[in-house]
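After this line comes subunit A, so read on.
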Amino acid sequence: MNSLNTYLIISAFLFSIGLVGVLQRRNLIGMLISVELMLNGASLNFMAFNRFLAPEPVVGQVIALAIMGLAAAETAIGLSIILALYRKMHSINIEQAQRLKG
Partner candidate 1 sequence: MMNDFILFLPEFYFTIAALIYFGLSLKKTSEPWALQKWALTLAGIGLIVTVAASRQHGMLFFDCYRVDLFSQVFKVLLAMGTFWVIFSSSELKGIDGRQHAEYYFLMFICTLAMMMLVSSVELLTIYVAIELSSYSLYLMVPMRRNADEFSETGVKYFMIGVTASAMMLFGISLLFGATNTTYVSQIVVKLPALLGQPVAIVGLVLSLAGFFFKLAVFPFHIWAPDVYQGSANQVTAYIATASKMAAAALIIRFTGFSMGASPALANFLVVLCVLSMTFGNLVALIQKDIKRLLAYSSIAHAGYMLMGILALGERGYAAAIYYAMAYLVMNYACFMVIMKIADDGHNLQIKELAGLHKRSPLLAMTLMMGLFGLAGIPPTAGFTGKFLVFAAAVEKGYLWLAIVGMINATISLYYYLIVIKAAYLLKPVEEFPAIRVDGMTRAMSLVLVGLMVYLGLFFNQFMDLTEAAAKSLF
Partner candidate 2 sequence: MTSMEMAGFPILTAILMSTVLGLFSILLIPPERTKLVKQVSMFWATVGLILTLWLYFNFDHNKGGLQFVERVLWVKSLGIYWFHGVDGINMPMLLLTAVVLFTGVWTMWELEYRAKEFFALMFLLVAGVYGMFLSMDLFWMFVWYDVSLFPMYPLISIWGGTRKEYGAMKLTLYLLAGSALILPAIIYAWVQGGAVTFDLFELQRIGFSLYDQKILFVMLYLGFGILAAVWPFHTWSPVGHVAAPTAVSMIHAGVLMKLGAYGILRIGMTLCPQGLGYWSDLMALLACIGIVYGALVGLAQTDLKYVIGYSSVSHMGIVGLGLATMTVSGINGAVFQMFAHGVMTALFFSSVGYIYDKTHTKVIPELGGMSKTMPIASAFFIIAALAGIGVPLMASFWAELLVFIAAVQVFPVGGIFALVGLIISALFMLRVVQRTFYGEKNEKFAHLPDVSPFLAVPRIILIGVILFFGFFPKVMLDVIQSAVIPFVGSF
């Protein structure tokens, strides 16, 4: 169980399920949630490599921490943009946002 590959598969799964969400959710907030899953997948990857391979096991942790910080900022920005859109469009359904194309 406690092998590198298990973790890598889990993180790949998290990343991919996040992708499914991004590709299929209509709700923008739902998409944002999925993006968080993807980031977690990457983060988990770092932690796994950190645990099994890296010469200095703190590096992965530092990276995971940094990712968390960035994810927080990203969520804040994303939510504010979504809210702004909601105020203009009165919807947060991404399928409503199709005016620009071609």
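As a selection rule, all candidates are chains of the complex that A comes from, given by their letters.
The rule is short, and it goes like this: contacts are C-beta pairs under 8 Å (C-beta built on N, C-alpha and C of every residue); 3 or more make two chains touch, one makes a residue touch a chain; residues count from 1.
Every value quoted in this text rests on a predicted model; they were computed, and no experiment measured them.
Applying the touch definition to subunit A and the options 1 or 2 in this complex singles out candidate 1.
Contact residues on subunit A toward candidate 1 in their complex (touch as defined above): 15, 18-19, 22, 28, 31, 35, 38-39, 41-43, 45-46, 48-49, 53-55, 59-60, 62-63, 66-67, 70, 73-74, 77-78, 81-82, 84-85, 88-89, 94, 97-100, 102.
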